[in-house]
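In this view, the complex is presented without one of its protein chains, the others remaining in place.
Showing chain A:
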């Protein structure tokens, strides 16, 4: 039991970087980017191939990050310069990356057993808290800079930030790039932890990322960027704990996981909208009563 909890904590932190990437596109940019499924594998592929050919683990990991940056940039270019719908741009890139990942790895699976990885000398449980915290804080800081604020405004009100002189094509590309960089970094770390890279490791990654973001926001709230990124990291860990617990249930199969994840996301997405419409109805009812009694008194309100 303890082992599986620690395991969940460990993978929660490893996948947290991917979840932060998904947070940047889905929540900050308001861009449903499906590149993630491809770029996660790209990260693992680049790291695995470089490590097996003798490159230092940290160089390989950084190159994986750069590979993700590039993938995100391409999705951004397809969307902004090619004027292709965002969802489709991501899907196109995801499909293209499948072939590219295969080319990088040369075969569907690259083993890292016996190779010197980042985690050869230090356990992920010791290293990852620092890595995740550092990246989270750097992101928080970035989103408070002028450029970072322009990026947030691009997702919030594109027309407005353009009227203040920001090039929204650029901020969209930047956000997608940063997001996929983090996703690929997460893929590279996961490959080193599990000691293999697999062509299909990214499948469904976008939904897992979304689940982490949504679970985190639901449990821990997201009043501002600081708490939102914290919630995403914790959400990723909670998601892994839920999965670990679910896997202890006798009649559930490993392959049921993706179904469970999809259901979690659907429920979490539907609940807030339903709650909002209930609330709205209640407010409308109260207001119409108020207006009714106001009309009786025949008084007029003023001011802002």
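Methods note: a residue touches a chain if its C-beta (ideal position, glycine included) is under 8 Å from a C-beta of that chain, and two chains touch if they have at least 3 such contacts; residues count from 1.
Following the convention adopted for this analysis, contacts and distances are computed from a predicted model.
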(Q) Not counting the visible chains, the remaining one has a UniProt entry; which protein name from "Carbon-monoxide dehydrogenase large subunit", "ABC transporter ATP-binding protein", "Ion-translocating oxidoreductase complex subunit D" or "Ferredoxin" does it give? (A) "ABC transporter ATP-binding protein"
Q | Residue among A:136, A:152 or A:240 that touches the chain left out of view | A | A:152
(Q) Looking at the full complex, which residue from A:6, A:111, A:134 or A:160 touches the chain that isn't shown here? (A) A:160
Q: May I ask you to list the residues on chain A that touch the chain which is not drawn?
A: 141-142, 144-150, 152-153, 156-157, 159-168, 302-304
